[in-house]
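One protein chain is absent from this view; the other protein chains keep their places.
Right after this comes subunit A.
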Amino acid sequence: MSDTLQMVSRRHRLPDTLVRVVSYSATRLVALFFTAVVGIFVTILVANMGGYVDEIKRAEIRETVTLQVFTDPKIMRLPAEARERRMREMIRIGEERLGLDRPFLSRSLFYLRDALVLRLGFAERMNSDSGSRLVRNIILERLPPTLLLFVSADLLLFFASMFMALSLARQYGSVLDRIVIALAPTSAAPAWFFGIFLILIFAAVLRWLPFGGMVDVPPPDRSVAYAASVLKHMVLPVGAIVFSTIFLAVYSWRTFFLIFSSEDYVEVARAKGLPTRVIERRYILRPTLPTIITGFALGLIGIWTGAVVLETVFNWPGLGQALFRAVGLYDIPVILGATIIYAYLLAITVFILDILYALVDPRVKLSREGRP
């Protein structure tokens, strides 16, 4: 008698299901795209203070031109009328160069189009690591390290907390259970806080692991050695993220599983004589899978927001660190670009969630022609 039960029911009408999933996904994709568009447009409006930034720019141009005129002896020698005309001409050219001659609203639509296709323009003060001034390059070069760090931390956190939560739900009230509950408040402190201590212990005192960065300097040539070096550098930041969240996560999932293990159908499964492992998998995890997946995705988004400080503490060359520097330097295009990337990542996460819901929960109606 194995733990794996075969299915006796038949899933007919597979092409039909496929059509429903695809059409459902397409609808969701369009809806989410519009959400992202609205979000980005609002960001543009806010970043431009609803058009007031134009006035500031106009004033800047007038000031620059006036200064130019008064420091240019050739223009100063012209008669007053011609000088006035010259000045107006120069202001017009300056405004035209920035597109200020057209109304803000129509320009904001062009900004929106540029933002959506990631034509993010040039940074004002920052360079990308490879020396490019394009905001897109700055962001795209920084994105993979951030994804690597946070997705692996979230995966580890997710599976570790699921596993521990199930085992604690099984031994409810035990010493281990009480220890985890007692440790849950440690999650009040953010990951970077634990990061500082981890660096102190494992890098400064014990000297087992590097202080920060993503790879040894100079980077190893062979790809295996390179990967090993990256892994070594990931241990502390991942450890900080996991440590800062795991006790609370285990505590809440354990409570969640306890609640769902008192459902009538779990009782029936026990009466049927199903082994504990089958009960946990088919009767506790399976019906709660949508909630679990949501928890995973929201966890990812949640940790994401902590990236700014954590990456700075660990000197991790990610998007968070870039954003931290951009804020310090008032580099508006980079800040905008990072916001847009976050909006896209959020929309993509929600989209994947929607699809997974439809796949794991038969109760989610895929479309109007779903079975009654």
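Descriptive notes on the structure:
Here is the rule we use: a contact is a pair of C-beta atoms (placed from the backbone, for glycine too) under 8 Å apart; a residue touches a chain by one contact, two chains touch by 3 or more; residues count from 1.
Just so it is clear, contacts and distances are computed from a predicted model.
Only one chain is not pictured, and the protein name UniProt records for it, out of "ABC transporter ATP-binding protein", "4Fe-4S dicluster domain-containing protein", "Oxidoreductase" or "Sarcosine oxidase subunit gamma", is "ABC transporter ATP-binding protein".
Screening A:Ile61, A:Val242 or A:Leu274 for touch with the missing chain picks out A:Leu274. Residue-wise, the contact with the chain that is not shown comes from A:Tyr265, picked out of A:Tyr52, A:Phe163 or A:Tyr265.
Residues touching the missing chain, restricted to subunit A, are 1, 5-12, 172-173, 262-265, 267-275, 278, 282-283, 286-287, 289, 360-363, 371-372 (touch as defined at the top).
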